[in-house]
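Note that one protein chain is taken out, while the other chains of the complex remain in position.
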Amino acid sequence: MRKKNIRLIIGIILILVMTALFALLPKIYNNNFLLFNIMLYIALAEGLNLIYGFTGYLPFGYVGFFGIGAYSASLLILLLHVGVVPAILLGGVAASIVGIILTPLLRLSGAYFAIANLAASQAIYYIISNPHLENITQGPYGIMLSSVYDATASYNAMLIVMFFAFMLVLFFRQSRFGLSLMAIREDSITASVAGVNVVLARTIAWLLSAFVAGLCGGVFAWYTSVFYPETVFSLNISIFAIVFVLFGGAATLIGPLIGTVILYGMYNFIGISTPQYFQLIYGLLIVMLIMFLPNGVVSLFKKVKDYVP
Amino acid sequence: MSPKEILKVENVEKRFGGLKALNKVNLSVYENEILGLVGPNGSGKTTLINVISGIYKPDAGKIYFFGKRIDGIATYKLAHLGINRTFQIPKPFHGLTVRENVEVAALYSGKQCLKSFFKHLKNFKFMEKGYCNIEDDVQTAISIVGLDKLQDKQATQLNTSEQKLLGLARALATKPKLLLVDEIAAGLNQEETDKIAEILQTLVKKSISIIVVEHLMHFIHKITSRVVVMDSGSPIFEGTLEQAANDKRVVEVFLGG
Amino acid sequence: MELFFYALISGILYGIFFALVGIGLNLIFGVMRMVNLAHGDFIMLGAFGAWLAYSKLNMNPLLAIPIEIFIFMIIGFGVYYAFVPRLSKSRDPEMLSFILFFGIAQIIEALAIFAFGNNQKSIPFSTLGKGSISILSQSIPFSWVVSAAISLLMIGFVYYYLYFTRTGYATRAIMSSPEEASSVGIDVSKISAFAMGIGLSLAAIAGVLAPFMIGSIDPSIGASLTTTSFAIVVIGSLGKPIGTILGGIIYGLAMMFMQTYLASWTNLVPYVILILILLVKPSGLLGKKVRNA
Partner (left out) sequence: MLTSVAVPIAQEHKMLLFDPTGTSAKFFSPHNPYLVLTSLPTSGVWPTVLADFLISHKINKVAVIYSANDFNQSQAETLKSKLEAAKIKPVYYHAVPTDTSNYTVLIRTIEATHPKALIEFGYPTNDIAFLQNLQASGAKFNMVFTIFPGQQLALIEKNVGTKALEYTYTYPTPPLLVYNKVNYGMPMSEFEKIYTQTTKRPVDFLTVAGYNAGLIIQKTLATSKEFNQLALRNAINTFSGKLFTLNGLFKINNEGAQIGEFLPVGQFQPTKTGIVLHVVYPQNIATGKPIYPAP
């Protein structure tokens, strides 16, 4: 059997195990909030992986899509009385639409893209939270969704979004579409000479990545039910997702998973009460990773790397 | 019966700022021929290759491929149409293996695969075999250039000559009808050069026409039937290499007269 | 109309200060092609230096400037030799350095919280001189005028250094092409390390003035200062330190007019300018080719 197929089977097993785990854990462990957040960050990290891992664009403003998803879903529910599930799906779509508006940013190279994307997410935040738009977005007052609050259903929705994000990454990892993306990442001119429609492939990855973040935002809004603009546009959300992906290893299925479970777990032990310790540790981690392990923890498994999903 | 013209370059111009890199270039390539493109550094050879392969858009003029206008068309579409190239300095996909490098090209665009991406996503069948089945094309391309044994290696681990062969394999995997080869022999030893010359000659037999840009005259001499000499952005001579050697202007250009 | 003139004058003064805020980032980018994402955090450290001088040592905060130049030169050399040579050899130095400096920014911020706590710190404006000064019949706080004057002086030094000293020539040679600079015998790494030191020192000096221009300081001000600096630098053309003055003044004017006429939208200014410039005229203003699609 080809290595790639073995990798596929390992990947599918991994996804099923993780999904089953998070479906069953609430029965024996009652901190649903923590479980929910781990799933949320796994999904966000995998979503960011779609664009960063496979095309090399680092979306510093990834949280912008998350916030758009949260707000679009909430406002659809509150103002237009759309059902929760369609509203969340439309939240994902809204994030992708913002992604389309931002596609010109993909023309920029590395650091410029990252900062321009950051600026875009900040701009969206300041627009949504502006008091002049209070009639639509409720401005600084934030959102209250307690009328549709449902802890169990929203937990399960997160489970589905996580599963979806896993499947997308697995598809990117295994398919030739993913291969063309990686070719673009390595050298976009050669890729176009090889016949890859660079702009289209990159845009698809970008929009799927935005879509995942939008779904995460919508489900988060549902689960948390009360939030402010600064809650869902917090730059920390981008930063966490980026660090989790870098730590575990980009362009793999398992990397962001490892990164999230280890680092978010660590954050919950030391980060919530004394965030500066956690900030110091992850600052040091980033520096060490870039200097000594730029491809993340996954690159330690050199011997079996062809089998790492 | 005269041979069929597959590429026709008509009055093509390209400027970089004030500099005219190409000035009213006219050129034809016929079926089953290897055309040599020679000239001193800065005479516009590589620029012409970049224009034909769609990396630069020409500022003026027309290019026809099998009678169809192709100037200004995006590079990846030209690859689908059957024009491909290699680079003077090899640009492989470093992080991918040799096979994967060729596989990307063999997708014959990614175009078909993007279509099947959605189709297979819809049917949840995207992992099945048959979706973009291109394994044979990949293997053929790799074995033509003789990289079979290295196909699981990462592209970064190859030496320069192997990277050049990989570039050739990648171009072949798109099944080109016209291949643009930019200074492939530069920096290689005699043995490697001969091997590449041999490969190129077998390609012509598979009805692929080739434009070769090269400084090494013995290489050009060995494989081409016809050369075009360029100087300051324009062709100044067209004919066999022997004729060129006797042409006054060509001699002037090369000896810096 | 009076408001218009007030916004105009304060915008220019504010802008000159912000030119100083951005110029160090631009110098480092020009020489090393690396985006110092910790730039704002070095400004923050400079600001805390001034605060320490004022509140713990009872010094005039401006006297912190020479001391900080010395300290940040050393830090600059340290940062350069610890990270840059190794990164330059990697496959994607621009992106990796970007992430690396982001990590450094996190470390600095965390350490600053340990050292100074999370609370706001400030220095009374009157330490730079009491009252206000009349410019075109508008009374402008004296501290602003002093800060803008010092900023202008520092930018003047940068200009002098780049255009009238031997090391400055070498620095500009590296900016245009490190390979060629090295081939004519310039010690690229030494000059680059020096440029890193100057860049960080300039950030620190901007930091000394920050309590008077920006207001109170705390360890978290770094991130938004970095983005603002980036916006200013991009407006004025990346890699050309002197163009930063233009960027700073455009930014300062935009901020002050926005505050006067559309206060609640003020924060959009740097981000919108940045995105517009990057999208509308990226190649012209960046001095660097955008990714080929």
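Letters are used for the chains, namely A, B and C, taken in the order the chains are written, and counting of residues starts over at 1 for each.
By our rule, a contact is a pair of C-beta atoms (placed from the backbone, for glycine too) under 8 Å apart; a residue touches a chain by one contact, two chains touch by 3 or more.
In this text the structure is predicted, and so the values were computed from the model without any measurement.
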Interface partners of the hidden chain - shown chains only, full complex considered: A, C
Among A:Y126, A:Y267 or A:Y282, the residue in touch with the chain that has been omitted: A:Y126
Sole contact to the chain not displayed, among C:A50, C:I65 or C:I214: C:I214
Which of A:T224, A:S238, A:T260 or A:Q279 contacts the chain that the document leaves out: A:T224
Which residue of C:T167, C:S182 or C:S264 touches the chain not shown here: C:S264
From C:P66, C:P85 or C:P124, residue that would touch the chain that is not displayed: C:P124
Touch residues of subunit A, complete complex, unshown partner: 30, 32-33, 126, 129-131, 139-142, 144, 146-147, 149, 151, 223-228, 230-231
Where the missing chain touches subunit C, by residue: 2-3, 6-7, 10, 14, 119-122, 124-126, 131-132, 139, 141, 143-144, 213-216, 218, 224, 256, 259-260, 263-264, 266-267
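Keep this in mind: only the chains that are shown with their structure count from here on.
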Maximum centroid distance from subunit A, chain identifier (CA atoms): B
Mean-CA-position distance for subunit C and subunit B (Å): 48
Per-residue overlap in subunit B, given as positions that touch at least 2 other chains: 94
Touching residues on subunit A, where the partner in the complex is subunit B: 8, 171, 174-177, 179-180, 182-183, 185-187, 189-198, 200-201, 204
Touching residues on subunit C, where the partner in the complex is subunit A: 35, 83, 86-87, 90, 92, 94-96, 98-100, 102-111, 113-114, 223, 227, 230-231, 264-265, 267-268, 270-272, 274-275, 278-279, 282, 286, 288-293
In the complex with subunit A, residue positions of subunit B that touch it: 53-55, 74-77, 79-80, 84-85, 87, 91-96, 100-101, 103-105, 107-111, 113-114, 117, 121, 126-127, 131-132, 170-171, 173-174
